[in-house]
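I have a structure I would like to understand better, so I am pasting it below and will then ask my questions one at a time.
Showing just some of the chains, left in place.
All chains are identified by letter, namely A, B and C, in their written order; residue positions are counted from 1 within each chain.
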Amino acid sequence: MSTVIKNGTIVTADLTYKSDVLVEGGKIVAIGEGLVGDKTLDATGCYVMPGGIDPHTHLEMPFMGTYSSDDFESGTRAALAGGTTMVVDFALPSPGQGLLDAMQMWDNKSTRANCDYSFHMAITWWGEQVFNEMEAVVKRGINTFKHFMAYKGALMVNDDELYASFQRCAELGATPLVHAENGDVVAELQAKLLAAGNNGPEAHAYSRPSQVEGEATNRAIMIADMAGAPLYVVHTSCEEAHEAIRRAKMAGKRVWGEPLIQHLTLDESEYANPDWDHAARRVMSPPFRDKKHQDSLWAGLQSGTLSCVATDHCAFTTEQKRFGVGDFTKIPNGTGGLEDRMPMLWTHGVETGRLTPNEFVAVTSTNIAKILNCYPKKGAILVGADADIVVWDPAKTKTISASKQQSAIDYNVFEGKEVKGLPRYTLTRGQVAVTDGDMTCESGHGAFVAREPNGTV
Amino acid sequence: MSTVIKNGTIVTADLTYKSDVLVEGGKIVAIGEGLVGDKTLDATGCYVMPGGIDPHTHLEMPFMGTYSSDDFESGTRAALAGGTTMVVDFALPSPGQGLLDAMQMWDNKSTRANCDYSFHMAITWWGEQVFNEMEAVVKRGINTFKHFMAYKGALMVNDDELYASFQRCAELGATPLVHAENGDVVAELQAKLLAAGNNGPEAHAYSRPSQVEGEATNRAIMIADMAGAPLYVVHTSCEEAHEAIRRAKMAGKRVWGEPLIQHLTLDESEYANPDWDHAARRVMSPPFRDKKHQDSLWAGLQSGTLSCVATDHCAFTTEQKRFGVGDFTKIPNGTGGLEDRMPMLWTHGVETGRLTPNEFVAVTSTNIAKILNCYPKKGAILVGADADIVVWDPAKTKTISASKQQSAIDYNVFEGKEVKGLPRYTLTRGQVAVTDGDMTCESGHGAFVAREPNGTV
Amino acid sequence: MSTVIKNGTIVTADLTYKSDVLVEGGKIVAIGEGLVGDKTLDATGCYVMPGGIDPHTHLEMPFMGTYSSDDFESGTRAALAGGTTMVVDFALPSPGQGLLDAMQMWDNKSTRANCDYSFHMAITWWGEQVFNEMEAVVKRGINTFKHFMAYKGALMVNDDELYASFQRCAELGATPLVHAENGDVVAELQAKLLAAGNNGPEAHAYSRPSQVEGEATNRAIMIADMAGAPLYVVHTSCEEAHEAIRRAKMAGKRVWGEPLIQHLTLDESEYANPDWDHAARRVMSPPFRDKKHQDSLWAGLQSGTLSCVATDHCAFTTEQKRFGVGDFTKIPNGTGGLEDRMPMLWTHGVETGRLTPNEFVAVTSTNIAKILNCYPKKGAILVGADADIVVWDPAKTKTISASKQQSAIDYNVFEGKEVKGLPRYTLTRGQVAVTDGDMTCESGHGAFVAREPNGTV
C-alpha cells in the first residue's frame, strides 16, 4: 500500500520547494509533481519535513528501584505526537557491569517502541572489559559513547579515564559524548549549601553554576583533541560552555554542542517558585539559567556553533521528585520535553524570525542524523530515505497541558505555554501515527537504527 | 542523447554514496544503480561532484583602454579545465553610468562563454537613478550588489552610500557584497610610501595591512546590521577580517566570508622576490599575507565561519602589470586562479586532511549556490539539477604551468606547484567539456543564470 | 601657613597606610607620623586620597547663542563639593576657526575657576592652519586632541582627516581622543526615525545603538595604529566598544577607554519615562544603555581594560532641552554629573565590593593624571605633589537632590539616589574648599595645568 503526501511544500535542511512525496514499504519512493498513491494525505498549507530526531532521551531510566515514568512505549508515542520520529536513548551500565549486558537490558526495554530508536552507550567505569566490549558495541551499530564528568561517586569518570576512552573511540571511529560539569566542584558546592541549610530545589541551581559547565566543556574538548577524537557535548546550557565550543571550532576542531529546548525557553526564575513541586519538577542538570545564556544559545543555533536541539527527556514523576524533599541532592534529575520540543522550537525560533524553516529542520533532525551517522536514512526527504516525515501545519495552535499529553508524566514544564506550529500528520517509516492530534501509532513498530562508525561529517 | 556516469562515488555537500548518474537535456534525470545511457563515462576510482562555482571573477575587465586578458571565452575554458562549471562576474558601472547600461555591456561580453555564468552588479556611485535601477537589475535575475570600500577616487563609496544601498538591498531581498579595505587609510599609506621612495610591488603589500581590511569588514557588518541586510564579504584574507565575521556570526548575524585560493596557499614572501615581474604579477588587493593568516582562513573553512573559496580571477598580463613600474599604485590589481582553484584546494585541503571531500564540495560549490540563491539548479547532484558535474580523479596529478594552461595569461602564480586531484571529466549542462585534460567545450554554450531575490539561506 | 591632615589612612592607587600629611604653599611638603601644622584637619575614620580629576567636561559650552548652565565657576564648585579637584575641558573651535583663537576663548572662560583645570583641543576641521597651530597648542601645554566621529555636518571629521591629525599627534608626542560613533549611520537612523514619526527623546537612544559606537571605536583604533599614535576613547558606554578596546590591548596597542559614571549606574529605561522632561534631561551621546553593558563597563574597570571614570558634564537646563520638543535631534546633548561622580562610584563600586579603594583612586584620579601626563603633580599623595586632596568619609551619606547641589542645573539625573561615601574635606592646592558640605572655595583660585607631550605611559 502506498501513501502520497500532496500539495505541501517540502522543507529540508537546504531546500524549500513544492512537490508531492510518495511513500511505500516504509520508504520514500518518489518525489515529484502529480504523484498518486493508494492513500492521500493532504498537506495544503503545510511543510513536509523530515521527522524530528531527539538525540538525547532517558526512557524507563532506572531510579532507586523504580523507573522514570515514560518508557519506550509512552515516550515514543509522545515523540510522535510532537513530530519526532526517532529517539536516541542512553544505555547505562552500572559500575562494573559489562557494556553488552547493559545493551541487552536496553534492547529489552525498547521492544514496545512506537517509532525508531537508537542507543548511545555510556562509559561509567573503565577497565579491560570495557575497552574490549566497546568494539563489540560498535559492531552492533552504536558509534557514540557517553561520559559523565559529574555525578561524583556514581557515573563520573576521571580525566585519565576520559582520555583512555576517547582514544579508544578514535581507534574505533566512534564519537565520544560528554555530560560536562565539574563533578568535584559540584559535590563541594552541594555539601556547602546543605551545610548552610539550603536544601530546597533552588539550591540545585546554585550548586551547578554555568562556570562549572564551561570548565568541563573546555576540558573535554582538550582531552578529545589530545586523543584524536571529535566530541559531542550534550545539553550545552550556557555561554561559558558555548564559548569553549566556539573557540574549539575556530581552531578547526570537530566539536558539536546540543542545547535543550528547555534551556532555550525557560530560565532560572522557575526555581524561585514557592511551590516546592513546581521547582523540583524543573530540577535537571545543568539547571535552567539566567536569560543571558538563552541569547547565547539562540545565537549558536543561528550561526552554526551549536548544532542540535534535544530534550534530555527523563520523566520523573512528582512522587519520585519528592524523594528529595529536605535534600535537593536527592531530587531525581530530569524533566520531560519530547512531545513539545518541535512545537516549542518552531514557536520561539521560526515564528520569531530567529531561525529559517530550513534551519529548524537542520537542528531538529538533519544535523543530528549526520553527526550520529544515520543520514540520509533519517533526517532527509530523499528517495530511498526512511519515510519518517512530519507534515507541519504552521497555523495550528494549542496550549500545552499535562492533562492532554501523551507523555506519562503528571506535569509538564511548559504547562500553559501557547505554541503555533504543530504536526498535521506524523509518519514513522510510512505509517501514519498522528493525524491532527489523533494517535494511530503502533507499539512495537519502532526498530533499532544501527549507526556505522567513521561518519564523514 | 543521454549520458550516464558509471562506477563513481557521488560526493555532495552532505552525502557520499556509490551510484550512477544519468544526464539528459542538460539536466540530471536519474540517480541510481545500473543506469544506462547513450553514452557512458567511466568514473571508476572517482568522485562525482557538483561542478565548481567561482563566485568572484573579472573577465575582460576594462583597464586603461585595454582589458584583462581572459575574456568570457578563455576564462570559462580555463574554469572548465579545472572543474569549475559556473562563474559569477562583476558588472562595473563607471561613475555616473546607469546599472542597466553596465549590465548590457556585460551581457555583450559574455556571449562566447563556455559554461554558465551570472553577474553581481557593482554600486560604484549613488543617486536616484541607481536606487531605481536596482529594482530592474533584481528583476533581471541579479540579487547581489557589490560595494568597494577601497579604491578612493574611483570605485569607493562612503558609509552613507553603503547604508543607503544596503537598505535598498534589504527592501529588494538582495544581498550586498563588499570589498572591505579602508580606502582612506590605504590612500594615505600609499602616499606615504611613495613619498619615502618605496615604489616597488612589495610596497603594495605595505600599503594594505590586514588591520585595514579587518576594520572595513567590521564596519560593513555594522552598517548591514543597521540597514537590515545580510552581508557577503569578498576575498577575506586575514585573521582580523575573519575575526569580525566570526564575532558577527556569534551575535546571530547573517554574514559570509570568502577566502581566495591564493590567500589560502600563497604568502607575502612572494613580494620579496627580486624579480619585479614575479612580484608585480602577484599584486592583488588584499595582498598576500603572513602565514598566520592562512591558518585562520583554513580554520574558518573547517568551522564554517568562512563559507566559500573564490579566485577574484582578473588576469592582467605582464605587459599590463608593467604599467606600474616606478609606481606600485599603478600596477593593475589582479591575478589568475580560475583553472587552479579546485586542484589547489583539493591538494592543500583534502589531501592534507583539513577538509573532508564533502566540505570541499560545500566551499567550492554548494554553499556558493545557496548563498547566491541558485541552489539546487547549481551546486547539487539531484534529479532535476543542471548537469554541471565534475568527475574528480583523486589520484591524478600534474605540475601547474602557464605553458600548458587554458587561461590566456602569460604566467601563473602557482607555477611549478604539484597538485593531486584533477577532473577526469567536466560536464557543463550535460555537455562533456573536459576529458582527461582534453578540451571539447563550446564557445557560446554558456547561459546566464538568473538568481531570484529573497533566498532562504 | 601650613595645614596638617591627621589620623587618616592614606589611600593611593597603589598604597594604603596610616600617616599624616603636611601641606604648605599649595603642595604636600611632608608625609609621616606626628606632623604638626598651623591648622589641623581631623581625618579620623577617613581615607586621605588624591583629589578626583574629571577628564571630560564641557563648562559654559556654547549652544544656539546661549551656554550650558555650569560655567567654570559653578562647575568647579560642584566638582569640589564632590571631591574632584581638577577638570579637563574641551576647547572647541568652530569650523574654520583657528585653534589658538579657540584656546583664547576657553582661557577667557576659565578665569573664575575654583580648582585647577586643563584643556583638550578639538580638531573639528582640517587644514594647513590646523596642522601648524597644533604645534603651538602643544607648546602651550595641551597634549591631547579630541576628534568627533559623529555630529555629521557639524563637528564630525572623516577618516582621512582622522589619519592626518593622528599622524600629526604622533609627531608632536600628543595623544588623540575620539568621540566614537559612526556619524553617517547615526544621521541615517535619525532621519529614518523622524520620518516614521518617532520624535521623542526615546528615539535619541534608538538612533545611536551600541553597534554604532563599537564600530567607530574599532575604526579609530585601527587608524591610530596605522598613524603610530596611542588613542584615548572618551565615554566608552558599551560592550562593543569595550570589546574593541580589549582586543586592541591584547595586541599590545596603547588604547584607553573612559566610561562615564552615568553609563555605569543608569540605563536606557530612563528614556521610557512618560515625562518628556525626565527623558530629555538624560539625552546625551552615547545614550544610556541596556544593563548588560553596565556589567561590561564594571568588569573593564576591574580588569584594567577601561582606565578612567569621567562625566562628560554638560549641563543643559530643562529650558534648553525643550528646544528639542517635537524633534529629538534638536535636544542639546548633555547631562550633569561632576558633583556626583565620586560618591556614586564609591557607592556602586567600592561599597559593593567591585573595586578596591586603591582602584577607586586609580580610575578617578591617578590613571587620568598619568594618561594626560600631569602625574605626579596631580593624582598623587607624594611629597612635592600639588595638595589636591580629598579626605573621604566612607560612612557619610546623603540623598542626591538638585535642590541642594552646587551645580547650576535645575535637575539632577541621579535625583533621589542614596550615596554612602562623601568628602569630609576637599583641598585644592592646599586651600580647604569643602568642609562637611560647607563651601569655602574661591573663584579664580583655579590655575591652568600645562601638560607636556611625550608622556611615558
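By our rule, a contact is a pair of C-beta atoms (placed from the backbone, for glycine too) under 8 Å apart; a residue touches a chain by one contact, two chains touch by 3 or more.
Here the structure is a predicted model, which means the values were calculated and not measured.
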Fill in: Number of copies constituting the complete assembly, 3 shown
4
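In this text, only the chains that are shown with their structure count from here on.
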Discussion item. Can you tell me, using the touch rule above, whether these chains form a line, ring, star, complete graph or other shape?
Written reply: line
Discussion item. Counting only Cα atoms for the centres, state how far chain A is from chain B in Å.
Written reply: 39
Item to complete: Using mean C-alpha positions as chain centres, tell me how far chain A is from chain C in Å, no decimals.
Response: 53
Worksheet item: On chain A, where are the residues touching two or more other chains?
Response: none
Worksheet item: For chain B, which residues are in contact with chain C within the complex?
Response: 158-160, 163-164, 167, 182, 184-185, 187-189, 209, 211-212, 214-215, 218-219, 222-223, 225-226, 243, 247
Worksheet, complete the sentence: chain B residues touching chain A in their complex are 13-16, 246, 249-252, 298-300, 302-305, 354, 356-358, 366, 370, 375-376, 383, 456-457
